[in-house]
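Missing here: one protein chain of the complex. Every other protein chain is in place.
Up next, chain A:
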Amino acid sequence: MEQLLLLIFLPLIGAIITAFTGKSAKIISTVFAVASLGLALVIAFTFIPDASTQFEANLPWIADLGIRFHAGIDGISLLVVLLTNLLVPIIILSSYNHEYKNPAAFYALILFMQSGLLLVFTAMDAFLFYIGWEAALIPIYFICAVWGGKDRIRINMKFFVYTIAGSLFMLMGIIYLYLQNTAHNFDLQTLYSLNLNPTQQGWIFWAFFIAFAIKMPIFPFHTWQPDTYTSAPTPGTMLLSGIMLKMGIYGLIRWLLPIVPQGVQEWGNLVIILSIIGIVYASLIAFTQKDAKRLVAYSSIAHVGLISAGIFALNQQGMQGAMVQMLSHGINVVGLFYVLDIIFSRVKTNKIEELGGIAKTAPQLAIVFLIIVLGTVALPGTNGFIGEFLLLLGVYNYSIWAAAVAGLTIIFGAVYMLRMYQNVMLGQTNSLTITFTDIKGTEKLVLYTICVLIIVLGVYPKPLLHLTEASVQHLLEQVNQKLKQ
């Protein structure tokens, strides 16, 4: 219990301390982020890989309203907790290239957001989950709107109103569930054991699903995403794409499937169709993008589409694939955005046409970028392959046709990612890229770490799969059992 509380509140304490430091904010926030990573690793190694909830903290909070500070970690949580605490130090290190104005506030907001995210990923109480959900949103809004690029105010207002609209309806759903159970609390287990009729399940499904779908985003709730990703400062984009969208996926698995399985069964087909439309649609748009950052943003929509299709296939392979892919996608997309940021910081553009031949002047960057791109396009032997393979297997077990269309994501992805790589890195150097310097210092550290993770998880994913297997299986059993009733 103490470990868990420390895990959640360490970044918050870090945020408060960082807020009162001046120029040294960078270093102090790095120290806290690395300490959190260490803590997460300790938790991962002492975690017993079964279906139980461990490190549980269950403290009274607002007793009159049946709200408790109830958090815990099972296999599913552990994976996203690891992802969060792995990526935050990487993201902070990757910002060393830039001198952000008012660094104390910048890094404090990142750490504050980390606390919110960890709360979301460990909450076992629906109210606590909601608090974390919003607590993660406010800092990222400020990060994007203060340090973002052009037109940031309008873009981020759209992003904010979109997401808050979703979460307010989720709040309504949560209140409804609270009123439905006779114990009048928000506890996950109580909500799991609710017996709602199909109509109720349908409504609750939509109340939750829209919030999650906006966050991920699933077509047609994605319209905020490309603009926000493009205009945000790179650490903001990384937080959004690497970790924040996993809130939506995690929410689907933890809160939507087990609470309203019949709703999921009724509407799951529609969601899979939407996801597949999203895959094809986002891939096609990615083809036409001239800006590499935008291209990656659209590719992210395609990847997330496949993950949600895998989840709604409601089988072990799809779910396990989703778990692995959450981690892989987080690592890969952060790597991609970092490479683009390095390019941008040197030549001040991410326009694919204006670049070329960087491989000649920066061979090391070319190699790591290639590894990350290959991970993203799911080449066997990289981390992306394991996730996408399991996801496609899951979708295949659901329907061959769905898998056939969803499989396009791999082909499309390979085409547009490799074409982007070709145009940016290969070919002749031009006046812009001739003076390009290779990666050094923290850039090397971050990118090599990412590459090692991509390859290691690709070659030997077993420990990872083992970590989540029991919990995923247990969750699916629970869902199936409820469906049979």
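To be clear about the criterion, contacts are C-beta pairs under 8 Å (C-beta built on N, C-alpha and C of every residue); 3 or more make two chains touch, one makes a residue touch a chain; residues count from 1.
Note that in this section contacts and distances are computed from a predicted model.
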Query raised in the report: The chain dropped from view, which UniProt name applies: "NADH-quinone oxidoreductase subunit N", "Beta-ACP synthase", "N-terminal of MaoC-like dehydratase domain-containing protein" or "Zinc transporter ZupT"?
Result: "NADH-quinone oxidoreductase subunit N"
Report summary line: Among the options A:I175, A:A414, A:I455 or A:A470, the absent chain makes contact with A:I175
Query - Candidates A:E56, A:E134 or A:D438 - the one touching the absent chain - result: A:E134
Query - Residue of A:V161, A:A183 or A:V456 in touch with the missing chain, whole complex considered - result: A:V161
Report task. Please pick, from A:R152, A:H222 or A:H329, the residue that touches the omitted chain in the full complex. Result -> A:R152
Report summary line: Listed in rising order, the chain A residues that touch the chain left out are 61-65, 130-131, 134-135, 138, 142, 145-146, 152-153, 157, 160-161, 164-165, 168-169, 171-172, 175-176, 178-179
